[in-house]
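Excluded from the complex is one protein chain; the other protein chains are retained at their positions.
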Amino acid sequence: MAKYLGKRIFYIILTLFIVSTITFFLMKLMPGTPLTNQAKLTPTQIHQIYKQYGLDKPVWQQYLVYLGGIIHGNFGTSFQFSNQPVSYLITSRLGPSLIIGGQGMVLGVLAGLIVGAVGAIRANTWVDTSATIISILFISIPSFVLAVLLQYYLGLKLRLFPIADWGGFMYTVLPTLALAASPLAETARFMRTEMVDVLSSDYIELAKAKGLNKVGIIYHHALRNSLIPVVTIIGPLAVNIMTGSMVVENIFSIPGIGEQFVKSILTNDYPTIMGLTIVYSAMLCVVLLITDIVYGLIDPRIRINK
Amino acid sequence: MENDKDVLEVRNLKINFNTYAGTVKAIRDVSFDLRKGETLAIVGESGSGKTVTTRSIMGLNSPNAVIDSGTIMFKGQDLLKKSRKQMDKIRGRDIAEIFQDPMTSLDPTMKIGKQIAEPLIIHKGMKREKAYAQALEMMKLVGIENAEQRINNYPHQFSGGMRQRIVIAIALVNYPEILIADEPTTALDVTIQAQILDLMKELQAKTNTSIIFITHDLGVVAGMADRVAVMYAGKIVEYGTVDEIFYNPKHPYTWGLLNSMPTMDTSGTELPSIPGTPPDLLEPPVGDAFAARNKYALKIDTEKQPPFFKVSDTHYAATWLLDPRAPKVTPPEPIIERQKHYAKLVHQEIDKSKGKHVEEQEEQL
Partner (left out) sequence: MADNAKQTSAADFTPIAGADRAKLDDEKIATPSLTFLQDSWRRLRKNKAAMIALIILIILFILAFGSGFFETHNPNATNPNLANLPPKIPGIDINGFNGTIEQSGSRINAYAQANAGNHFYILGTDYLGRDLFSRILYGTRISLEIALIASFFDLAFGVVYGITSGWIGGRVDTLMQRIIEIMLSIPNLVVMVLLILVLKPGMTAIILSIAITSWINMARLVRAQTLELKNQEFVLAARTLGESSWKIAFKHLLPNLSSVIIINLMFTIPTAIFFEAFLSYIGIGISAPQASLGTLINDGQKNFQFLPYQMWYPAIVLSVLMIAFNILGDGLRDALDPKSRE
């Protein structure tokens, strides 16, 4: 186990190193500088600003400084907010994103499991059809459309929840719902397929031959066997949530990293974009590692000892 | 045919499957008995209806199966009239089943101890400890070494043969009246097959369970069964004792099956096979379903289904060839060999039984 963990962590570090390197050089290729949006500056002023950001040094030197900084958790200074270190910008905004992302994930996966399981148990009936329609709708309707509709109808029209801003649980409800749609649909689809497979398997047939009733079969044999593989899609679902959070946070004005990412893109704030890219990759790596470990723990057929 | 010793009586069973393509007549009038402690082998190729027949006994046919007619009498009650809940109580207690592939018939995420104990907990309401103790007994009985340690293992930690032993332990843990074994050795290596068959015979002797043994492999039947029923296209075409079927077969389909089975004295280079494929049961033929593949087919075979003709008290075959008006046909060479062998067997029997003539008579009744 320790050996496996060590190996995985080494790969994560390698991945993050590659990601930082690629991001760094991509950013160097980019058109536009922090000064693109500024009024005309004198050459002396430009030189001064370049010096302030270390942009006057050769590229390889900038790269080494950058890598050294990352190791110490320093992603440089934001172009957009000239005095703020990127690391501060990110850490101060990580909280809201993790809250709505986490809530959206938990809600989406749990609801998806129920919808998928019910669909499979009542396969090829109207219940199954409705479950399928729900998942197709939630997979197909883009998060930004759903978020606007939720905001307008549940927030503005019915006044059930605050339409935007951040400050307590009520503010998280609508963004959570908007984010939960995609994991709900994906989980429901996956769960249904898995469970239909399990329900038609030989060991379910044997369980019937033992005289177990329907509830017993589902509870003792079908659920566990179809739940285990669902762990493997948590990683891709986390990606969905990250993608979704960029627009959802924007629509609901949530001070999170997703909103910051979009803002940084629109203002060419390269240090922040680079920092967030690395943070997103790191989060995804951790999620993938955790799900792999959990999968190994709950499936008796897989033992992590490689 | 009926007597007190019958534990199961299947009468005029007809089962249809509603599919997109139409109604598949999977079982077309099947009747047979199962006696206490005997092994009845049902032999036939895939799609002949063997499995559907046993599924109906278990009440486990898929939802699109429709029982057209018939009764399955068990302990004086018709199993076909039982509700799902009532069948849940019978399955695993009175009638148990072993499946073909031991690699897939155990729950991969449940410890085998629990899987064996489950029928005890469901049917006898046993407490966990007691059920596990009995499961352990059963594991020893089916020949699993180190049972104490292995009770906490998962299925993937066992070999195929061992897994089939576990499946047998699950089936027999409640000492059922009837054990249905659906091709229990098909997925196993030949050496393991023999072990499993021996185990089944041994356990049958101990528990006096009646076994319905489904197989497409006549070779397995010889050493295992007391009586044999040959199924073709949803009907039983011939049934009799194992000797009668093996050495005095009457139905051309049984001839074909026996011919395509290698024996110790199989000579020649090529094993003959039955040409063609079974008929489409969406529209079963009016006459004998086997006619199209039967080189001895008579004109009447295309017009009318043959009734059962009696060969002996225990031996019946449904083929027009047995009708007195039918021309005498010569069965294939190996079958004649078998019949000669059978004649010898019968002579021996008669010689042996001269002293106990009275007993013999009684058994005939």
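Each chain carries a letter (A and B) given by its place in the written order, and its residues are counted from 1.
Just so it is clear, a residue touches a chain if its C-beta (ideal position, glycine included) is under 8 Å from a C-beta of that chain, and two chains touch if they have at least 3 such contacts.
Being a predicted model, the structure only gives us computed values, none of them experimental.
Within the full complex, the residue among A:Phe10, A:Tyr152 or A:Phe169 touching the omitted chain is A:Tyr152.
Summary of contacts with the chain left out: across A:Met1, A:Ile18 or A:Leu160, the touching residue is A:Ile18.
Set against the missing chain, the residues B:Asp78, B:Asp189, B:Glu202 or B:Glu283 yield one that touches it, B:Glu283. Checked against the full complex, the candidates B:Val30, B:Ile274 or B:Ala291 give a single residue touching the omitted chain, namely B:Ala291. For the chain missing from the display, the contacting residue among A:Ala2, A:Leu29 or A:Ile71 is A:Leu29, taking the whole complex into account.
Interface with the hidden chain, as seen from chain B, comprises residues 20, 276-277, 279-280, 283, 285, 291-292, 296-304, 307-309, 320, 323, 325-327, 329. Where chain A meets the chain that is not shown, the touching residues are 11-12, 15, 18-19, 23, 26-27, 29-31, 123-124, 132, 136-137, 139-142, 144-145, 148, 152, 156, 193, 196, 200, 235, 239, 242-243, 246-247, 250-251, 261-262, 265-266, 268, 273, 276-277, 280-281, 284-285, 288.
Operating definition for what follows: only the chains that are shown with their structure count from here on.
Chain A and chain B have Cα centroids separated by 56 Å.
Chain A meets chain B in the complex at residues 201-203, 205-213, 216, 220-221, 224-225, 228, 299-301.
For chain B in complex with chain A, the residues that touch the partner chain are 58, 60, 85, 88-93, 96-97, 99-101, 104-110, 118-119, 122-123, 154, 156, 167, 170-171.
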